[in-house]
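Structure in structure tokens, see below.
Only one protein chain is missing from this complex, and each of the others stays in its spot.
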Amino acid sequence: MSATALITGFEAYGGWALNPSAQLAHALDGALIGGLRVVGRTLPVAMTGLAQRIESLLEETRPALVIALGLAPGEAMIRLERFGVNLADFEIADNAGARLSDAAIVPEGAAARAATLPLRAIEKALLADGIPIRLSTSAGAYLCNAILYLLLDALERRHWRVPCGFIHLPYLPEQVAMMFADARAGKIEVNQRADTASMDLALMERALRRAIAVSAEAAAARRPRG
Amino acid sequence: MSATALITGFEAYGGWALNPSAQLAHALDGALIGGLRVVGRTLPVAMTGLAQRIESLLEETRPALVIALGLAPGEAMIRLERFGVNLADFEIADNAGARLSDAAIVPEGAAARAATLPLRAIEKALLADGIPIRLSTSAGAYLCNAILYLLLDALERRHWRVPCGFIHLPYLPEQVAMMFADARAGKIEVNQRADTASMDLALMERALRRAIAVSAEAAAARRPRG
Amino acid sequence: MSATALITGFEAYGGWALNPSAQLAHALDGALIGGLRVVGRTLPVAMTGLAQRIESLLEETRPALVIALGLAPGEAMIRLERFGVNLADFEIADNAGARLSDAAIVPEGAAARAATLPLRAIEKALLADGIPIRLSTSAGAYLCNAILYLLLDALERRHWRVPCGFIHLPYLPEQVAMMFADARAGKIEVNQRADTASMDLALMERALRRAIAVSAEAAAARRPRG
Partner (left out) sequence: MSATALITGFEAYGGWALNPSAQLAHALDGALIGGLRVVGRTLPVAMTGLAQRIESLLEETRPALVIALGLAPGEAMIRLERFGVNLADFEIADNAGARLSDAAIVPEGAAARAATLPLRAIEKALLADGIPIRLSTSAGAYLCNAILYLLLDALERRHWRVPCGFIHLPYLPEQVAMMFADARAGKIEVNQRADTASMDLALMERALRRAIAVSAEAAAARRPRG
């Protein structure tokens, strides 16, 4: 039986009908990549219950690799996060209506936790494949950062030494097209379509497959042989 | 025999090995779109000789539609230009080494000429297809603007009432990846990779095919029936 | 009696309480700069009546120099416009509620008119003074572009050969602060505060005074001696 790669996406939020992270988690669910069987799951964009959902997912899948995905409006590249910080400070409410302000994700928790994916190896592999990718020192303070912090925290508590990280994704082209169509039709204000960068879903999927494959090697290197 | 759609791209310039406009002109050469046979040609990025090349191309192809293409570093969307202005003011030298400064393209020519493509119909069709596109009031003052101005000027002098315009294209993903790889390797300065947006070639091709098809309808409406 | 420099600003619009262009037109009204007496006037942000207001102002002041000012949200530098185009295409309604779409400013008018200020001399003088300035090939398609096109058109019809142009201004710092305070208070959506650049009013005033002085020299050179 193959070891598992847990890939999470988020549901649509912020008025969007789409979220590329959910599409990717769905698209890769069941795939075999780098010897790992992908379990792709989509999570609600809600702070309440997020920690519990993560605990359950980890217990259920006992993954050898964890990559969480999320949308970064305006971002033009695949963006690999280096840190999750212990801060929930939402600029917009989550899908459950919560708008946390300057809150700790884990009370008395560490200020930040560092992603444990092989970041530079992933960057190198994707750039060699012609896929725009960059490392980032901040995942923000919304749900994307929260899931990264919570995953790293949960793995740390369990002493599970599996590579874990977060990848931010650009808009899908359809999302930008929809914004411009809505602005043209007077449905949204023009300055609400400030972010214009996007990336094709197929290219995102190539990027994610490669990131999983590169990480799987690192995961294999850390696992005791059976 | 089908009427012709003349599609021009530009060679690589500015240190790039690639130019999406050349790739698209090549990819569509010979295609039949909207009843028009595409003649796709790639032009040197050189002001000297550009007017003559345009004259020859027009005489040779006697097109029913003309769309010139070019790269807009940093642009994130398909960008449809509304005007060509009578100004050549280059921020970098062209491939022949010329760096024009505040020069008229056509001495005593009109200050600007308006593109004659069905701009709003193209915008509407592409947005409906989920392709990010926007109209722009400036094509800059480099070769992209020059070819648009020269094409419109040449058609005007001939009294050929065929739709003519210019489409600016984002970087290809490979170009952004190459910039970041070069910056990481210390080959270029970090701030030289300021522009991070890109678009998949396949998506650009879908956009261009649709723009040609929509324009072909307009071209047909203007042609006398035979 | 001194010859006149006509400086126009616009009233606040788009939900703003302030417009730096109005503040500057007011601040310089009556000043003597480069031998010219400044007449500073603030105009309504309304397409209807704009042409008539311009005609009246020109007849009343018979200026030796005309510089119109306006706000460019998000712009970070003093921006000197090179062209006004014959296009009114509003992304937001003007203060009279008009939202023109793809309309000609002057029916059958030229596609564009070039500003007649000594652009490079102004740029050079301001950069030497340490003031961020850049030349621009597009004033957009809102009121700022319209007033530039109408002014150049009116002067052309009168055969008045006086330097005339348009300067776009960044937000005032107070405007950006207000946006962020409003977003923090939940009064506006977060993505409505996308534009963060601003410039101190005092620095803008220094820039404008210098631009007038440099232009006044050019104006003097064109006037017949008395």
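All chains are identified by letter, namely A, B and C, in their written order; residue positions are counted from 1 within each chain.
Following the convention adopted for this analysis, a contact is a pair of C-beta atoms (placed from the backbone, for glycine too) under 8 Å apart; a residue touches a chain by one contact, two chains touch by 3 or more.
Treat the numbers as computed from the prediction; the structure is a model and nothing was measured.
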Hidden partner chain, touching residue among C:L43, C:L58, C:I133 or C:L169: C:I133
Can you work out which residue in C:D102, C:D200 or C:E217 touches the chain that's missing from view? C:D200
Of the candidates B:A17, B:A194 or B:A221, the residue in contact with the absent chain is B:A194
Even though one chain is hidden, which residues of chain B still touch it in the full complex? 73, 91-92, 183, 189-192, 194-195
Omitted-chain footprint on chain A covers residues 82-83, 85-87, 89, 102, 110-114, 120, 135-138, 140-141, 145
Those residues of chain C that touch the unshown chain are 76-77, 123, 126-134, 173-174, 176-178, 180-181, 184, 196-200, 202-203
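Simple rule for what comes next: only the chains that are shown with their structure count from here on.
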Between the Cα centroids of chain A and chain C the separation in whole angstrom comes to 45
Using mean C-alpha positions as chain centres, tell me how far chain A is from chain B in Å, no decimals. 37
Could you put a whole-Å number on the gap between the CA centroids of chain B and chain C? 31
Please output the residue numbers of chain C that touch at least 2 other chains, ranges allowed. none
